[in-house]
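Before anything else, here's the structure in question.
Of the protein chains in this complex, one is absent; all others appear in place.
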Amino acid sequence: MVNVMDIPEEEYIFPGTRACAGCAMALIYRIALKALGPNTIVTVPASCLTVLHGMQGFCTTKISVYHTPFATTAASASGILASLEDKGLADEITVLAFAGDGGTVDIGIQALSGAAERDTNFIYACYDNEAYMNTGVQRSGSTPLGVQTTTTPEGKSVHKKNMPKILEAHGIPYVATANAAYPLDLYEKFKRAKDIKGPKYIHILSPCPPGWGYNPKDTMLIGRLANETGFWPLYEVLDGKFELSNSSKRYLDSSKRKPITDYLKAQKRFKSIDEKIAKTYEKYIDNTWKEIKSRLESR
Amino acid sequence: MTLTEKEESAINDNIMILTGNHAAAHAFRQAKVGVVSAYPITPQSPVVEKIAEFIAEGKLKARFVKVESEHSAMAVLCAASVTGSRVGTATSAHGLELMYEMLPWASGNRLPIVLNLATRSLGAPWSVWTDHQDFITIRDVGWIQLFCENNQEIYDTNLQAFKIAEDSRILLPVACAYDGYVLSHTAMPVKLEIQELIDKFLPPLNHHINLSDISTVKGIDPVTTPQVVKRDEGVAPGYYEYRYALQKALENSINIIKEVHDDFAKKFGRSYGNGIYKAIQTDDADTIIFGMGSVASQSRVAIEKLRAEGLKVGLMSLKLFRPYPAEELREFFKDKENIIVFDRDIGYGYEGTLSYELKAALYGLKSRPNIKGFIVGLGGRDVKTEHIITGIYKALDEFKKGIFTNKTDFLGLRLEELEDYDEETYFKGG
Partner (left out) sequence: MTDLKKKYQKILGSVQKPVIGEAGQTGTWSSKKPIIDLKKCIPVKSGKPSCFNCWLYCPEAVVSRTIPPQIDFNYCKGCGICMEECPVKAISMEEVKKE
């Protein structure tokens, strides 16, 4: 496990960005760039990260960035990589695709699946704030059950898509889940991904103060609750081998998990859920962990 | 019938019997493209099959990203272009439409991408045969659009296209179109030029954007506001200034396109009119046929017949469709009496695109020529010499009677063969 002093002090994002106060994505991006270092090219679709990067003329990062239309994140990464290969620079430069959940699980899934199938040597990071936040909190395929968004005023009626599992099904060498509230774990995962050849997929839970309805100071607290209740387990699948991350190991024991209602009640977006949905969540979490157990046992 | 490479090269070292698609592929090989990305679609597919073959045989050192859609293909090329590579692709009809979102992205970024379009009609209903509707639908996205009439022209135009696209005064994507099947799958002799001469004509790309040079940090394509932004660190144009620059680059590209064409003609001894249009037997003609691609080639035959019947008819085959060479067309048509336009497309809800655009371009001439437009050959319906001839006589008759209309006039329709067809009763019959 890395220590805080192992993380490079060098910052790749200048302060004074347009990201909201308490934005988890800003922290995720900051830590990811520290792990990947200066020889990185980033490609980004329409998303809150486009906002963070700044407007015409002036950007906030010390790393080159290409903004690409919504559906094309992974395709653009393929293009950058193909050009680097054409120039013989592919071994020197890391290509990072960094998209939100809408850009990944919805409109970008086809291009991502294609790039994964083609064994594209890149890192795809999805920061999952569980709705279309940049356009005003509309539901996405990654919005959890019961969440109120501007297009699900009654609460979403179905669970979120399990994107890491979909990427696993592509047989790529590295799939991991992460969480903004665990920056050291996040750093390690990006560091690991950097040294692996082929497509790498990291799916990061990214609490969003205005979209989720909580005080900005509580971003990490909310993120931790997602782990502590067993809702968002942290794990890695390296060459098909499943490994539970340290921060989530203790929740194999269901008695160590906090009640899911602790997580749900802390956020305004869940305010319309009833007992029935809370029960559904308990079952959902039980099933998630049953599967984790069986994967660990079958190794 | 397809010839093997061996048979092709046996004919002559430099002259090969090639389909239009393969002529385009050879041009890509000799232009030494760095990144190709494409998705199969009829009738374009043989272009990229041939490119894949060149790469497999080591004749072309390009990266071929075999994507899962045309939308991704153009996204790959835009990204590869901003990373500094020479890039190109080929597509048709639905493939082009699926790419649509990425087309203004390419021009807005000022990316010198070359796209071959083997034209094909748009569904519904499904059709794989040619017309120019796909080509027409991209007229407002800021691309340079060229049309070819034979396979040699496809090869030559592709080589010129890279040079035009990459000219530092232009920096814009170029579409080279040719009729699906009519040229894409028809073999004819094509002279391939010596590599060293092509290298001299087309030096390596010197791109204005190059992400692969990580010594300079660049952000590309951020949100760009209606305002000019000023800070201590500098001043940045607003969206309006970028669009002004794009439009001016297009307007000013016409002379450079001619220049590149003339340079090519001087080096390789082949020319296509003035590079923006081809005028055939127009000097003494009072009536001019106006068309593009397969329509123009078919009209060449019609001219001979009409002249034999005593009519002074000539042909203008438009090569450069965007930017629209309005001034050049005005100059050319200012003393002509009649223009008869044959469109293999429709500006749906109005009339044939070539027809209404020409009418607009000639507005304000002191003596305006008579103009009538016809629709021909949609969805691969044969454009026959007799259709053109019928059209000419009909138009001349209408001009004499003073009939001028924007209502479309279709040639080669076969409504009479449908007898009492009626969709409502169709399923009840038989």
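Order of writing sets the labels: A and B. Residues in every chain begin at 1.
Here is the rule we use: a contact is a pair of C-beta atoms (placed from the backbone, for glycine too) under 8 Å apart; a residue touches a chain by one contact, two chains touch by 3 or more.
These numbers were taken from a predicted model, which means no experiment stands behind them.
Set against the missing chain, the residues B:Lys32, B:His94 or B:Lys218 yield one that touches it, B:Lys218.
In the complete assembly, the contact with the undisplayed chain comes from B:Tyr244, out of B:Trp126, B:Tyr244, B:Tyr363 or B:Phe404.
Only one residue from B:Leu171, B:Ile257, B:Leu358 or B:Leu378 touches the chain missing from this view: B:Leu171.
Across A:Pro15, A:Gly88 or A:Pro153, the residue that sits in touch with the chain not pictured is A:Pro15.
Touching residues on chain A toward the chain that is not drawn are 4-5, 7, 9, 11, 13-27, 30, 53-62, 65, 183-184, 209, 215-221. Although one chain is not displayed, chain B still touches it through residues 82, 108-111, 169, 171, 208-209, 217-222, 224, 231, 233-234, 236-237, 239, 241-242, 244-245, 248-249.
Assume only the chains that are shown with their structure count from here on.
Distance between chain centres (mean CA atoms), chain A to chain B: 43 Å.
Listed in rising order, the residues of chain B touching chain A in the complex are 34-35, 37, 61-63, 65-69, 71-73, 75-85, 87, 101-102, 105, 211-212, 214, 216-225, 229, 231, 233-239. By the touch rule above, chain A contacts chain B in their complex via residues 38-39, 41, 43, 50-51, 53-59, 61-69, 71-72, 75-80, 82-87, 89, 93, 110-111, 113-114, 117-118.
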